[in-house]
Each structure stands twice: as structure tokens, then as C-alpha cells.
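A short write-up of the structure that comes next.
What you see is the complex with one protein chain gone and the rest in place.
Chains: A and B, in written order; residue numbering restarts at 1 for each.
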Amino acid sequence: MALFLEQLLNGLTVGSVYAVVALGYTMVYGVLRLINFAHGELFMLGAYLGFTLLVATGLGGALPLGLALLLLLLVVMGAVALLGLVIERVAYRPLRRANRLTAVVSALGVSIFLQNGAMLLWGPRYRAYPAWALPEVRWTVAGLHLSLMQVVILAVALVLMVGLYLLIQKTMLGTAIRATAIDHDTARLMGINVDRIIQFIFFIGPALGAAAGVLLGLYYRQVHFTMGWIYGLKAFTAAILGGIGNIPGAMIGGLLLGILEMLGAGYLSAAWKDAFVFMILILLLILRPTGLLGERVAEKV
Amino acid sequence: MNLLELRGVRKRFGGLQAVRDVTLEVRRGTITSLIGPNGAGKTTLFNLITGIYRPDVGSIRFQGEELVGLRPHQVVQRGIARTFQTVRLFTNLTCLENVLAGQHCRSQAGLWASILRTGRQRAEEARVREVAQACLELVGLEAAAHELAASLPYGDRKRLEIARALATQPTLLILDEPAGGLNESESHALMELILQIRASGVTVLLIEHDMRVVMGISDEVAVLDQGRIIARGTPSDVQNAPQVIEAYLGRPGEEALI
Partner (left out) sequence: MGVSDGRLASDARLAGAGSQVEGPARALLMAALVAAGGALPLVLSDYWLDVAIFWGIYALLGLSLNLIVGEVGLFNMGHTAFFAIGAYGTVLLNQAWGLSLWLLMPLSGLLAAAAGYGLSRPIIHLRGDYLLVATIGLNEILRVTLVNNPWGLTGGPNGLILLDQFTVLGRRLDDPAAFYYLVWGVVGLVVWALLRLQHSRIGRAWNCVREDEVAAEAMGIDVRQAKLLAFVLGAGLAGAAGTLYAAKMVVVSPESFTFMEAVILFAIVVLGGLGSIPGVLVGSAAMMVLPEVLRDFAQYRMLFFGAAMALMMVFRPQGLWPSRRWSRQLTGEREP
């Protein structure tokens, strides 16, 4: 039972990171029907930028640690979001009316470019997040170990998810996004600037991905230029798990995938955990390709 | 003898009962038209016959054989070919290649025969090309054989689709709004073509909104409304049936069809 709860908590932590990354996939897919393969790399860049900023600034000085971390998170999110806009402009927008395969290949190209760019910039070896970034505080609640790290990650992820949900559901902009996801042409006729909406998606998605990158960097303490692809694929699996194009689905899918993965690692074998995730993915695609919430009645993005 | 018999066919999509209890016969050697207001379930019925959908209840027998449960390509093999309401050609292939596709189910050459070009494969290929050529000639597109389907004007695309369906050497040809979008002279040519197809021994079942076409060439007409057959008979019988006039003409916006 202790192992179960332990793994459940670990799963929730990792899963909340997956969920935040999955939001980026699901939003782009919802609006453009495109698997943005570069999204995982934006997540990876977020992790690297967070690393560089942490090391460069030392986070020391005037600000309290929490505020400094928050500031760092915002800077990283902003920088990667700008990169997302550039990518959309250069590699996706010219292909919007082209065949789907073309856009997929272009996305893969961007992904390879970013991955190797990161390797050239930061080197091919693992880089370690400084240990002092978050103090090592642990509590034991009813035999369950809980670290400050986990609390921070869960809290930040929750804020991001709730924020996005409110944005999509409660604001005019969110309504415009949902309308665009359903039908570009009709949205355009209703006076929605579809290009703007797509740009916004490519701003907010990468920002979320970058934040998740920093969180994961803090959690696992190490970053590597290939991390984007494996975590990206897992987050994408999470998006499919919840029903691609569906925002609450991505959140639930992420949490669920994290939990399943950690339980698989705990009870089966850690060496097989990635294979385990992909088996879930394939089974899901065969048995329920619309995902858990991907019913026709469910709202797309 | 009835070539095609539908008995108590029903199909529901979620809350929509698209086809409710349709019984219908198509006699061999006739041109039978299926008419009805938009949304009456005509195309759904075609999709049920051709195996794209599976009926919830009911039986569809063709030459005495049950079709329910067969996949679309198996239905084609049994001798039913179709066209689509929205033309669905292989647009990046040539006209000849499009029509050759129809001969796929009438030829056998397998992997090894195709690679080794056995004598039998070559003979088959020659035969297949002859049939395809003949189908193109029938619709008057032989000159465009090596043009891409995408390059054809709309009227020709519709004719090419008919040629492609004929290349499957069907017993029953199902046409979904063949005259839709055609101009006066084109629909005249189309009527000629359909009569010619019947003369060659192929039974024709068509959905059509253009009443000049329907009344001009049909041997029998069935009227579908809200998923039910509400009238059947010769064109003049149907034209005068009160329930048809009610279902059809009673609605604003649909007038002047009969």
C-alpha cells in the first residue's frame, strides 16, 4: 500500500507535467489538425533555458527564492513562446493549405533542427540543474513522503491548467479559439481573425511546454537534448488518451498516463516503463481512438 | 424477376432514424429512380445497398444472395457498381487509370505474376485495358485517356465516374444524382447514356432531383420521404399520387420539380 501511494504521488507529479505539455499538442491539433512534433523540443528548450538562467543568475540577490523562480519561469515561457511564433510563421503557415504529410514532415524537420541546435549549444552530455534551485524539504504524512518539489510542481501545473481552462471557457478569446477549432471558414465569416488565433495557439502552447520543461528539470535535476522527443511523445500519448483536441481530456490524460507509468515502473519494471507507455498508446488507438473524452459531444478545444 | 430486393431495412444514426423500414424491389433490365426531398434518406439507402453502412435490421438480396454483412468491395464483386453524389475520382491518376481501377475486381494477377509478367498476366492486362478503353469510349472520353482526372471539366468528371463504375462490369449500376450540376445539353447526353447503358443489359438505379431526367427515362419510380417509401409505380402514377404531392410539392422551396 505504501508503494502504491508513493507511486501514485510520483505519477501525479510527472503526470501533471505531461498534462501541461499535452495541452500544447491538443490545442494545435484541435485548431490545425497537425501533430506539432516540434512541441516536445520546445519543452526541451524550456528546460535548457531554465537551466542556463538558473546557473547564470544564481537566483541570488534581492528577490526571495519563490519570486525569483516565478520570474525565471515567466522569462523562459516568454522566450519559448516567441520561438513558437517564429516556427509557426516559418514552417507551418506556408503549409496550411497543403497536404497533411507535408506539414508533418516540416514539423519533424523543425524538431530535428531544434534538437541538434540544442546539442550544439549545450553539448551532447546531460546537464544537471543546480541542487540549490529548490531546497530539499520533505514531509512525511501518514507514512507518505512528500517533497517541496512535488508540491511546487503540482501547484504550478494546476495553476497553469486552471488558467488555461478558464481562458478557453470563459473569455471571448477562448470562444473564438473554440469556434476556430470547429471550422476555420465559418469562424472567419463570424469576423474571427483565424491567423491571429493560430498565432495565439502557437504562443500559449509553447509557453506551457516551456514551463513544463522547467518543472521537469527541477524534478529530475537533469536535462538532455533528446528529452524533448521522449517526453513529447508521452505527452502526445496523454493528449490522445484524453481525446485529442480536448483540453480537459489532455489534463486528465496526462495525469492518468503519469500514474500508469509510475505504477508500471513500480510494480512491473522500470526498464520497461517506456515500452509500457507505448503499449497503452497502441491499445488505446486500437480500442478507443477517440480517447476517453473524445466523444463527438465533447467540446473540441 | 427482381434483381434487387430490400426487405424491412432500417438504419439509425444516434437519434436520427435515417431509414425506417424500407422495402423496395428493382426489376432486372429497368431504370428505377429513387426520388424524395433532401434528407429523405436516399443516399443512406445507397450506402446500405453498397455495403458502406450496415443496416440495423432488414435484408438486402441481390440475385437471391444476401448482401448484408458484405464489405463494399465484395458487393462490387457481386455485380453492383456506384457513383457518388460528390464526384470521387482518383484525381491524380489519368482517366484511363481511373477506369482501370474498376477492372481490379475482374482480374486476378497476384504479386508474383505482376513482377514476373507471366503470359497469363499479360493477356489479362491486355483484356483489362480493352475493357477500360471501351468504357471510356462509351462515355465519349477516349481522347482524354491520358489526361489527369483532375484536369477534366465537371461534366466530364461525372461521365468518367460512370465509366469507372461500368468498368467493374456490373449487373446493377447505382447512380447518385448523375445530373446534379449539369447543364441542359449535358443532362440530355446523360439521359442518352443511361438509356444506352440499360440497352446493354445493365439495370440502373438512380437518385435524381432533376425531374425531367427522372420522368424521361425511368421505368419505375419510388418516392422516399423521412426514411420511408411513400409511393411506387410508373412515372405517371407517382406524379399523380396525392401523398407524393403532399410530401414533395407541399413544401415551399421545392416547387416546380414535377
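Some observations on this one:
One rule holds for everything that comes next: a contact is a pair of C-beta atoms (placed from the backbone, for glycine too) under 8 Å apart; a residue touches a chain by one contact, two chains touch by 3 or more.
Note that the structure is predicted; figures quoted are calculated from it, not measured.
Across A:L3, A:V90 or A:V137, the residue that sits in touch with the chain not pictured is A:V90.
From the options B:I52, B:M211 or B:I245, the residue with contact to the chain not on display is B:I52.
Only one of the listed residues, A:G58, A:G117 or A:G163, touches the absent chain: A:G117. Summarising the interface, chain B meets the missing chain with residues 50, 52, 71-73, 76-77, 81-82, 84, 88-94, 97, 100-107, 109-111, 114-117, 121-122, 124-126, 128, 146, 148, 150, 164-165, 168. Mapped onto chain A, the interface with the missing chain covers residues 33, 35, 90-91, 94-117, 120, 229, 233, 236-237, 240, 271-272, 274-275, 278-279, 281-282, 285-286, 289.
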